[in-house]
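Only one protein chain is missing; all other protein chains are in place.
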Amino acid sequence: MTSPAPSRDDYPHFRTIPTRWKDNDIYGHVNNVEYYSYFDTVINAYLIEQGGLDIHRGETIGVCAESHCQFLAAIAFPAPVEAGLRVGHLGNSSVRYEIGLFDSDGGQLAEGWFVHVFVDRESRRPAVLPETVRAALEPLVTA
Amino acid sequence: MTSPAPSRDDYPHFRTIPTRWKDNDIYGHVNNVEYYSYFDTVINAYLIEQGGLDIHRGETIGVCAESHCQFLAAIAFPAPVEAGLRVGHLGNSSVRYEIGLFDSDGGQLAEGWFVHVFVDRESRRPAVLPETVRAALEPLVTA
Amino acid sequence: MTSPAPSRDDYPHFRTIPTRWKDNDIYGHVNNVEYYSYFDTVINAYLIEQGGLDIHRGETIGVCAESHCQFLAAIAFPAPVEAGLRVGHLGNSSVRYEIGLFDSDGGQLAEGWFVHVFVDRESRRPAVLPETVRAALEPLVTA
Partner (left out) sequence: MTSPAPSRDDYPHFRTIPTRWKDNDIYGHVNNVEYYSYFDTVINAYLIEQGGLDIHRGETIGVCAESHCQFLAAIAFPAPVEAGLRVGHLGNSSVRYEIGLFDSDGGQLAEGWFVHVFVDRESRRPAVLPETVRAALEPLVTA
């Protein structure tokens, strides 16, 4: 990693994700696996609330094709996590999100990315992003 | 509790549920919440594998109406859990399951129960148990 | 259940618990198991933030002896849950908490209870509640 890590200012959208008791593992900090759950949560909440994605009945759904996380600092319940979201690539049927997790003081906890491929709910074959989803994601695309 | 706790012999069906790293909480043992996940797992695996319940497309689904657990002993990852299952009441549209969790040496970890109400997937109104589900559960009914 | 279910007004303490993507199960609503995770979270956050419980190094810890939940209505991600907390019994070394889960409109999702036994972290034998914990819980005791 030769480029500097992004700061809070590099993410146009944020969602507060409070930790839960069972996020803490035996070593007293939030388990690495939960960081990916925070990714899933900030992404899908945005798609639903801003992009009108209908996860119950919509014809098109987003499935994860690849994800990655670099863990920079630990956090423990009951401290909240601030999840920042931006879009690194907005394709015809796929989206690459970039996520930054921060603590309440702005200290960075993790940096990751997550690729959604949009598919038809029944056939699970690639499908074009719904227009409302695309419109919601465009403002998050980084220069 | 005036009646003696049931032993392994009181459960006609068993499923081994290996623990996972993140089942352990900050106190070094499996978190109480996970015990209910074991309940869900032994029950639904039986309904699917023995009772032909189609969780993806079936018209009738089982939703939890009430559950309970008494925690008797701790266990920690990576030790496996042995989950025993029997049926305390088999109604027209509901089932009361009784679950015993044991360690590999037969020591009891927990005793619980769980009530499923079967409902129509769309309307979520009570529905009669599918015949294959009823047939699979009958041998588990306790005297 | 002959007595009426408690309302929001019956709980002196509340914590907002936003749902997460993976709380939703295959049936499109929050899985029953997660409700117990919300119990754990509202209880322990209160003990830590108001009662000074040191979950990392304190000599005394709370372990769950018994829990129960009656499920009244479904909720789905990304809607938040409002968790109400009160104390039904405050003993020398144990506490019975009563929890009500509500949606944002005040509709009740679930009603449950949870018994903590406080034990010595090393020996896991019952221990007297820390004074700061007792002081924090007293205002939550119901008449």
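Miscellaneous remarks
Which chain is which? They are A, B and C, in the order written, and residues in each are numbered from 1.
The working rule: a residue touches a chain if its C-beta (ideal position, glycine included) is under 8 Å from a C-beta of that chain, and two chains touch if they have at least 3 such contacts.
The model shown is predicted, which means the values in this text are computed figures rather than measured ones.
Here the chain not displayed is in touch, across the complete complex, with A, B, C.
Remark: the residues of subunit A touching the chain excluded from display are 26-27, 31-33, 36-37, 40, 55-56, 61, 63-71, 74, 121, 124. Residues of subunit C in contact with the chain left out of this view: 21-22, 24-26, 28, 31, 33-34.
Residues of subunit B in touch with the missing chain: 16-18, 20-22, 24, 28, 37-38, 40-41, 43-45, 48-49, 55-56, 76-78.
By our rule, only the chains that are shown with their structure count from here on.
Shown here, the protein chains touch in all possible pairs.
Ranked by how close its mean Cα position lies to the mean of all protein Cα atoms, the top chain is C.
Interface of subunit A with subunit C: the two copies contact each other largely through the same residue positions, with over half of all numbers used appearing on both sides. Centre-to-centre separation between subunit A and subunit B, using Cα means, comes to 33 Å. Taking each chain's centre as the mean of its C-alpha atoms, subunit B lies 23 Å from subunit C.
Spacing of subunit A relative to subunit C, judged by their CA centroids, is 28 angstrom.
Along subunit B, residues 26, 31, 33 each make contact with two or more other chains.
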